[in-house]
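Left out: one protein chain. Kept in place: all the others.
Right after this comes chain A.
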């Protein structure tokens, strides 16, 4: 289903027309800057896809992107919250197992629909499940 839906979001990569001089200048000054059309297309391809957002307090939220805006506020659906085990916990596990490479699992729980304010977004990761040989469906 996702694949089908995604067809509508395939970004238009061709050279954008009607760029204003100002916009051109901006792009020249900052190669990463995008005009509205590019930005919209780029972001649209992640709608409904799995993202991992690292929040300012270290937690990671994994869920489907539902919505975003200029302030980089992000709404995720069907989200799980992941929290790194505390240093104490790691220490304890290592001590108990005697193995410095012992696996300490992250704590996770389901939190559902969440909005992560842009101010608290530290890192955004795209999570993609691909078959071997399958090409990515998004332009990164």
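In the analysis below, a contact is a pair of C-beta atoms (placed from the backbone, for glycine too) under 8 Å apart; a residue touches a chain by one contact, two chains touch by 3 or more; residues count from 1.
Criterion: contacts and distances are computed from a predicted model.
Trainee: The complex has one chain missing from view, so what does its UniProt entry call it, picking from "2-methoxy-6-polyprenyl-1,4-benzoquinol methylase, mitochondrial", "CCZ1/INTU/HSP4 first Longin domain-containing protein", "Mak10-domain-containing protein" or "dolichyl-diphosphooligosaccharide--protein glycotransferase"?
Mentor: Of the names offered in "2-methoxy-6-polyprenyl-1,4-benzoquinol methylase, mitochondrial", "CCZ1/INTU/HSP4 first Longin domain-containing protein", "Mak10-domain-containing protein" or "dolichyl-diphosphooligosaccharide--protein glycotransferase", the one UniProt assigns to the missing chain is "Mak10-domain-containing protein".
Trainee: Since one chain has been left out of the picture, which residues of chain A touch it in the full complex?
Mentor: Given the touch definition above, chain A has residues 1, 3-4, 6-7, 10, 32-36, 38-40, 42-44, 46-48, 52, 55-57, 59, 61, 65-72, 75, 81, 83, 86, 88-89, 107, 109-118, 120, 122-140 touching the missing chain.
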